[in-house]
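Before I ask anything, let me first share the structure, which is written out below as structure tokens.
Of the protein chains in this complex, all but one are displayed in their positions.
And now, chain A:
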Amino acid sequence: MEVLSEDHKLIAEAAQGFLKAGHGVEAFRALRDAGDDKNAALRSEIAGMGWMGILLPEAVGGVDFGYRAAGLIAEAMGRNLTISPFLSSAILAATVLRAVGGTALQHWGPRLAEGQVTMALALEESTKHRPDRIATTLAETASGLRLTGRKGFVVDGGAADRLIVVAKQGGACVLVLVDPAADGVVVTEQFMLDHRNAATVAFEDVALAQADVLAMGAEAEAALAQALAAGRAVAAAEQLGVAKAAADQSFDYLRTRKQFGVLIGQFQALQHRAADLYCELAQADSLVAAALNALDAGSDDSELLTRAAKAKLARVGRQATEEGVQMHGGIGMTDAMDLGLFMKRDRALSEFLGDAGHHTDWILRHRGI
């Protein structure tokens, strides 16, 4: 229902057209079957279209199109199950770099925008999203700065050229840039249910230079908060694309599958469930758009809206993929159909950067209860 600007309309159409043509669900299957969870070939192509620099300033080689545009690209990626480091590098890392500015942005910005390097955010230390429970420590020792700790669910961490690590130094938040090839860094790649890679990373007394510290204290907290807000909103947009694709396939099935001598879409029990799902997707679409627009406008309610969007999509994404399998019946359980692929991506996106419970709890605290 959102009235998109002409620019945004063009971006959405270009993204969907490009991805569907060469990087759709069939391409995803081929990558999966080949055991490729990185899709490195795509990176330079999308960098060429400006996507890797979508949030970066023009001065460092970005296109600076903003969050709404990034969300439209992510939605198309969700629809096509595109494997790319877009969320980890172009959204999370780029937002951190943009927030801290200075030489880090000058040095890494152009490399990210051109697709020469990718970065991953090493944040989580437990099975659930707990950004305020960080035990990884940066210590000032006689021999310099040392990083010790352990991170999990580092999305795209297996292929990243640099890790942005969230740590504590004397109780204060600190963001450091770590080369995964450095001594003391042990990266264990994991192949996830959605056929993407995430890593667990151990830091054992890793030596860092002062220049590797991106931000400390309030500045680090603010940069992390901005990155998380952007990441949540854009992840919600991708999840919206996944949910819409699953729903579209299911609605198509209701129009073509016959049982009892009639099209199953004639059964009111299925019609009403389909229409309910359609309504939920329509309002979720508006919420995702509102959250991304609020980030672009820098408005006061952007935190509330991004968290609400992330929580809402966790529920609607589940509804779309579960209803999709059920409406398809037995064939929906097979690997030959795409529904399972959507369901798995949806599951991973729900956990990424906080599930429905996490963000609902935040909103309740925000309201004073």
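The rule is short, and it goes like this: contacts are C-beta pairs under 8 Å (C-beta built on N, C-alpha and C of every residue); 3 or more make two chains touch, one makes a residue touch a chain; residues count from 1.
Quick note on the criterion: contacts and distances are computed from a predicted model.
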item: Choices "Phosphoribosylformylglycinamidine synthase subunit PurQ", "Iron complex transport system ATP-binding protein", "Glutaryl-CoA dehydrogenase" or "Monovalent cation/H+ antiporter subunit F" - which one is the UniProt name of the chain not shown; value: "Glutaryl-CoA dehydrogenase"
item: Option from A:81, A:289 or A:353 whose C-beta touches the chain left out; value: A:289
item: Among A:254, A:295, A:325 or A:349, the residue in touch with the chain that has been omitted; value: A:254
item: Hidden partner chain, touching residue among A:63, A:192, A:304 or A:337; value: A:304
item: For chain A, the residues touching the chain missing from this view; value: 1-3, 251, 254-255, 262-263, 265-266, 268, 270-272, 274-276, 278-279, 282-284, 286-287, 289-290, 304-305, 308, 311-312, 315, 356, 359-361, 363-365, 367-369
